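Structure first, commentary second.
All protein chains but one are shown in place.
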Amino acid sequence: MRSDRKISKVQYITLAVFGLLIFLLGWSLLTYTGFIRSFFLPTPTKVLSSIVSLLTEGSLLSDIFASVYRILLGFLLSLVISLPLGITLGVSRKFEAFTEPIIAFIRYIPPSAFIPLAIIWFGIGETEKVVILFLGVAPYLTLLIADIVINTRHELVEAALTLGATGKDIITKVVFPNALPGIWDSFRIMIGAAWTFVIIAEIVGASSGLGHLMIESQRFLRTDNIFAAIVVIGFLGLATDYFFKITYKIFFPWTEKSHA
Amino acid sequence: MLELKNVSKTYTQNNQQVEAIKNLNLSVKERELIALVGPSGCGKTTLLKIIAGLISATNGEVILDGKKILNPGKDRGLVFQQFTLFPWLTIKENISFGLDLQNLDDKKKTEIINHYLGVTGLKDFAEFYPKNLSGGMQQRVAIARTLANNPKILLMDEPFGSLDSQTRSQMQEFLTKLWEAEKHTILFITHDVQEAAFLADAVYVLSKRPMEIKNMFSVPFARPRVHTLKHTKEFFEFENKIAQELER
Partner (left out) sequence: MKKFQVGILVILVVVVGFVVWYNASQKNELPVTSQPLKIGLNPWIGHGLYYVAKEKGFFEKKKVNVELTNFDAGEIGKQLINTNKVDALSLTPETVIILNDAGVKVKAVAMTDTSEGADGVIVSKDIKSISDLKGKKVAFEVGSPSHFFLTYLLNQQGLTTNDLEVVNTAAPDAGTSFVAGKVDAAVTWEPWLSKANERPGGYLLVNSKETPILPAMPIFRTEVIESRPQDIRAMLRALFDAREWILANQNEAVKIMAKNFNITEQDVRDQLPTFRWFSYQENIDGFGSGQYSAKNLIQSAGDLWLKLGLSKTKVNANDLVDTSLLKNLYK
């Protein structure tokens, strides 16, 4: 545990802003001076104006909605499978022996390897994207959840047993609530991965979405648009991350991580 | 009310058979506070877990009120050495855990919870989470949680072992006072001879592995007992007697 773990909110924000400013300074120095040609690295203002013009005159908003839609739908589907599967895996060794090899096998195949097959089966519409996302997220999420469940301190289970709890109660009243913060954190990690998979799928074949926007911009040599899309993706990812961190503290004030 | 008949436990470790407990016979009467002392690693925790029903004996029987023990249940409450409060529940909810599993009406539940909050002196901490409590406070909650469930016997596995000596003293006083007020049946394991002599009605001395009962000492001191008892000559001599038996 780092000794400087506790700093005031003001300090945190100041340092964060400072870090951002340094980054902007470096970027500006490289571009406004012409050291790097604007075709390869546009200036910050150009990227900003591209974002604005893409919003007002282009399809940025609908592309954002398209990518977000795919991520949400794919993630929801993965959740529906991974949560019960992961918990069962963590609780039952027999079930683990039965399913683990298949899950591990799929997990090691990068989802982008499934893209050509998925396009043949489903085309380049929403279904294909959601399938790719599912194949990338579900196996990993299942194993993350299983791991958290397996690591339930056995003393907690034993305490519950000596208080009169039986099998079902142990899972719903001890294992699950104990695992919840870890599971929530797994969501945060896997949504980041989901962003990666969706963008790759959109780059390879799509009619809409941020990845499609980038490849289309490449076709028309609009590097500034490519950067605009990258910045937007970065911000959306950051927002998602903060969402999970903040809700973690609200939902689980009893954990060590939350300063209640 | 609790009887151990020829209980033995063997398990396999590194492809070898290890006999942890050998032909143990023990009897605990209602409302007795019994202490078991033994060297570390002799199998005390294993014995307690067998009584609790968490693991099964290889041979022999554990009988509670005439019925054989096969599985864990609320009739045998267990307080561990490590803090095992449920971190996601408040103090109040922790104490209420066992009660919530039964179909008690809310009035009865609140009565019991408030009683134990008072007894442990933690009324002001009812809505706190375990992470905000000191070690001593957490163990008090653990004890309260188990007792609120009204077990027939309370099993305690070196419950004060991870506390500093001052807190440990306070906890011992807390336990004796509680026992003297409510007279639960308690089976208490410790490696601390002084603690055993101070708390119990009778002290059983256990041998090294394979564990057997070496000897039994009836504790002669009157109740209520205060910590000043520990500094008397008679107590010191009694303590030594047990310690010598332990080392023999």
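Observations, loosely collected:
Letters A and B name the chains as they come in the text, with residue numbers starting at 1 for each one.
Keep in mind that, in the parts below, a residue touches a chain if its C-beta (ideal position, glycine included) is under 8 Å from a C-beta of that chain, and two chains touch if they have at least 3 such contacts.
Keep in mind it's a predicted model, so treat the numbers as computed, not measured.
Considering the whole complex, the hidden chain is in touch with A. Within the whole complex, the absent chain has one touching residue among A:Ile103, A:Leu133, A:Val204 or A:Ile233, and that is A:Val204. The hidden chain makes contact, of the residues A:Leu73, A:Ile106 or A:Ile150, with A:Leu73. Contact with the chain that does not appear here is found for just one residue of A:Leu48, A:Ile106, A:Ile150 or A:Leu180, A:Leu180. Residues 53-54, 57-60, 65-66, 68-69, 72-73, 76, 119-121, 123-126, 177, 180, 203-208, 212-213, 215-222, 225, 247, 250-253 are the ones on chain A that touch the missing chain.
Keep this in mind: only the chains that are shown with their structure count from here on.
Across the complex, chain A is touched by residues 49, 52-54, 72-74, 76-78, 80, 82, 84, 86-89, 97-98, 101-102, 129-132, 142, 145-146, 149, 151, 155 of chain B. Of all residues in chain A, those touching chain B in their complex are 153, 155-156, 158-165, 169, 173-174, 177-178, 180, 252-256, 260.
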